[in-house]
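The complex appears here without one of its protein chains, the remainder shown in place.
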Amino acid sequence: MSHSIDERLAKLGVVLPDAPTPAANYLPYVISGNQLLIAGQAAVVDGKHKFVGRLGAELSVADGKEAARLAAINVLAQAKAACSGDWNKLARCVRICGYLNATSEFADHPQVLDGASDFLVAALGDTGKHVRSVLGASSLRSRTVLVIDAVFEIKH
Amino acid sequence: MSHSIDERLAKLGVVLPDAPTPAANYLPYVISGNQLLIAGQAAVVDGKHKFVGRLGAELSVADGKEAARLAAINVLAQAKAACSGDWNKLARCVRICGYLNATSEFADHPQVLDGASDFLVAALGDTGKHVRSVLGASSLRSRTVLVIDAVFEIKH
Partner (left out) sequence: MSHSIDERLAKLGVVLPDAPTPAANYLPYVISGNQLLIAGQAAVVDGKHKFVGRLGAELSVADGKEAARLAAINVLAQAKAACSGDWNKLARCVRICGYLNATSEFADHPQVLDGASDFLVAALGDTGKHVRSVLGASSLRSRTVLVIDAVFEIKH
């Protein structure tokens, strides 16, 4: 499994970044029993929010989908850090939740969150499949376009 | 237990539908350890959203409450599918979360989500009791009025 994830990421052209540092007084991840919980991740690259604004206004569905992919890359970077780099500890992705900075007219939430789901399945294969919920938020920190959190199942 | 749930549903006049297919690239449910997680369910009947619009604008609290009941019926349909139809595997409902497509003036979130909670307790008895959170979303997929996700505890 370890090999195949690294190979898949290489094929996708994705280099996992160092796991981003939390923006405030909280942990980036917590392991409790067989669950690994990841704090909400934004589409932050090199410390900068890549998409700022609202879906349905300044930002398009394509922007949102790319942001979701970037946030999911950060989710996976946190998961790797939580496993001390050992992918064999990661049993599966269980759930993601997407909070989209979106106007009251926006209706294409699934297409946006697919940017995250597609990446997780492409990177992790069948163990990347998950349940999810997605909703429009009235606003998000730093006016970022979306935040995604996640639960994984791990092996000890 | 198996019998009593089917009997309760019959008394309520509820026939569980086939579990709805996800709208995008995700699973309808995942079992992880003793937890069964259900993806966000809308008030979809026969593939169609029954209530489209916002609480506090086009839609009333009564509309929302009925939508919450319908979404909870879909939640329970997913739970039944996850248990391969064997209610004995379902230990209890642990948590639901309700995302309501609501204006900034709307304030009756608990009354709306009671449509789901009341149904779950009526159908499952004491094992249907749960914790919950509810919030107004700025928008939801397909402009549906609400989405509800859930966590159940299962027995293997």
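Letters A and B mark the chains as written, and numbering starts fresh at 1 in each.
Here is the rule we use: contacts are C-beta pairs under 8 Å (C-beta built on N, C-alpha and C of every residue); 3 or more make two chains touch, one makes a residue touch a chain.
Not measured: the values here are computed from a predicted model.
*Asks:* Considering the complete complex, identify which of A:P20, A:G40, A:G64 or A:G128 is in touch with the unshown chain.
*Replies:* A:G40
*Asks:* Could I get the residues of chain A that touch the absent chain, sorted low to high?
*Replies:* Against the missing chain, chain A presents residues 23-30, 32-33, 37-40, 54, 97, 99, 101, 103-104, 136-143, 147, 149.
*Asks:* Of the residues in chain B, which ones touch the absent chain?
*Replies:* 33-35, 56, 92, 94-95, 102-111, 113-114, 117-118, 121, 129-138, 151, 153
The rule we apply is simple: only the chains that are shown with their structure count from here on.
*Asks:* Just curious, how far off is chain B from chain A if you go by their C-alpha centres, in Å?
*Replies:* A distance of 25 Å separates the two centres.
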